[in-house]
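Here the complex is missing a single protein chain, while all its other protein chains stay put.
Naming follows writing order (A, B and C), and every chain is counted from residue 1.
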Amino acid sequence: MVTVQQVVFALFALMTVGGAVGVVAARKLFHAALWMILSFFGVAGLYILLEAPFFAALQLFIYIGGVAVLIVMAIMVTRGIMGPKEPVFTYAVGAAGTAFAFLVMLALFIVNVPAWMGSAPTGEVAPDGMRQLGRALVMPSAFLLPFEVASVLLLAVLVGALFIAREKE
Amino acid sequence: MVPLSWYLLLSALLFAVGLYAVMARRNLIGMLMGLELMLNAINLTLIAFWRYLHPYNLGFQALVIFVLVVAASEAAVGLALILAVFRLRETEHVDELNLLRW
Amino acid sequence: MSQYALIGLYFVIAIIFGVAPPLLAWLLSPKKPNRYKGEVYESGLKTFGPTWIRFKPQYYLFALAFLVFDVEAALLLPWAVAYLWLPLYAVIEAILFLLILVIGLVYVWRKGWLTWM
Partner (left out) sequence: MNVLQFVANLFVNVGAWMGEVLHGWGLSPLWTAIVVKFLAGLVVAGGPLAAVLFLIWYARKVIGRIQDRMGPTNDGTAAGPFALLQAVADAIKMLTKEFIFPHGRDKVVFLIAPVLVVAVAVAIWAVIPFGPPDAGMQFVDLNIGVFYVVALASLTFFSMLMAGWSSHNKYANLGAFRAVSMIVSYEIPQMLALLVPVMLAGTMGMQGLINAQEVPFIVMAPIPALIYFLAMTAEVGRLPFEQAEADAEIVAGYFIEYSGMLFGAFYLAEFINNLSASFVFSVLFLGGWRGPWVEQAPILGLVWLSLKAFLVFSVLTFFWGAMPRLRIDHILGFSWKFLTPLALVMLMVTALVDKIVQIVGERGPSPSVSPWTRAGWLFLANAIVALVTAWVLYQVEKRQRAQREARRFAVVR
């Protein structure tokens, strides 16, 4: 019996993988970026299905509204816009194909782990999960250190990226 | 209900396609896109494990957030580098970036 | 979950609202294309040079800075939701988090990388 959830999962899974295949197969870089956005959107839908709406919104906000915008703008700044139609299947196809086969085998192995076979989640999601998360991020006993280190990382990225990309006179 | 293994299979597939994009695309920006797909696959795995196995463990969620931070940082620095390389060499094709080959 | 099923339903409506007007107009409007109508519109002059001009990289610097602060704001969202229930030292830690980034902003500003050249 196919449930509604499974249909929705299939839909988002198709979006995700289809988008990813589009990234590989699109001839124009701009189209590849648009496929990538479709893929991100599919992942956001899967987060909703996994009852993590905050992360779905984060996915939209950071990946689509941030990273993908930057990538598209980079395509527009550099010549990749209409650039030479690049051949998709190059000498890397062998290596990548091997990796792909390996990962598919890994995935098939994953399917057979008994602990992961159970279809039902082990518990309910806490209704105030976001508040707990916010609390955990600034608690010294939890994730305070990574939180502050993330800030330092962002500082380094801000200074470093602008230093690299600036116009030198 | 959707079994956990479906999510794992899906993210393995996404990771593989992302890896393929990194290896087969001959353009720096295209490779970066592949990287972002791979990071997405990781996040999807984490969220799926969190939901199915440890819904009360905040570590998974925190880890997802930090992966997001790293992904965004990587994109920012990577794109800045691509821009700098492009300005220097007027190309972003890895096959043409052969200054250090010999 | 049912909330998000409703959001899904609403997305369907939103897409209907997006598709319907152009579709209706497509049915109602005349279709008489000719080769002059489709020419690139650039104030009536004939277009010259390539369409894909280079943009000033300065635009891009702002976009890079945007991404950093975007992530920072997103990181602070769970903290903001938990704020009312946090002790003082946790608030100060978040302020420290912000201050580290302020250092970056001030540095970048002082160096003049946020100034249009």
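Observations on the structure shown:
Criterion: contacts are C-beta pairs under 8 Å (C-beta built on N, C-alpha and C of every residue); 3 or more make two chains touch, one makes a residue touch a chain.
Owing to the predicted nature of the structure, the values given are computational and were not obtained by experimental measurement.
Here the chain not displayed is in touch, across the complete complex, with A, C. Taking the complete complex into account, A:73 is the one of A:20, A:43, A:73 or A:139 that touches the chain left out.
With the whole complex as reference, residues 3-4, 6-7, 9-11, 13-15, 17-19, 21-22, 24-26, 28-33, 35, 37-43, 47, 51-53, 55, 58-60, 62-63, 65-66, 69-70, 73-74, 76-77, 80-86, 88, 91-92, 94-95, 98-99, 101-102, 105, 109, 114-116 of chain C touch the missing chain.
Although one chain is not displayed, chain A still touches it through residues 30-31, 34, 37, 53-54, 57-58, 60-61, 64-66, 68-69, 72-73, 76, 81, 130-131.
In this text, only the chains that are shown with their structure count from here on.
Counting C-beta pairs in contact across A-C and across A-B gives the higher total for A-B. For this pair, chain B with chain C, the centres built from the Cα atoms lie 21 Å apart.
The mean-CA centres of chain A and chain C are about 18 angstrom from one another, to the nearest whole unit. Chain B has residues 65, 68-69, 72-73, 75-76, 79-80, 83 in contact with two or more other chains. For chain A, residues that reach two or more other chains under the stated contact definition are 51, 58, 62, 66-67, 70, 74, 77, 79, 132-133, 137, 150, 154, 157, 161-162, 165. On chain B, the positions that touch chain A within their shared complex are 1-10, 12-21, 23-27, 29-30, 32-34, 36-37, 40, 43-44, 47-48, 50-56, 58-59, 61-62, 64-66, 68-73, 75-77, 79-84, 86, 90-93.
For chain C in complex with chain B, the residues that touch the partner chain are 57, 60, 64, 67-68, 70-71, 74-75, 78. Chain A contributes residues 8, 48, 51, 53-54, 58, 61-62, 65-67, 69-70, 73-74, 76-77, 79, 81-82, 130-135, 137-139, 144, 147-148, 150-152, 154-155, 157-159, 161-163, 165-167, 169 to its touches with chain C in the complex.
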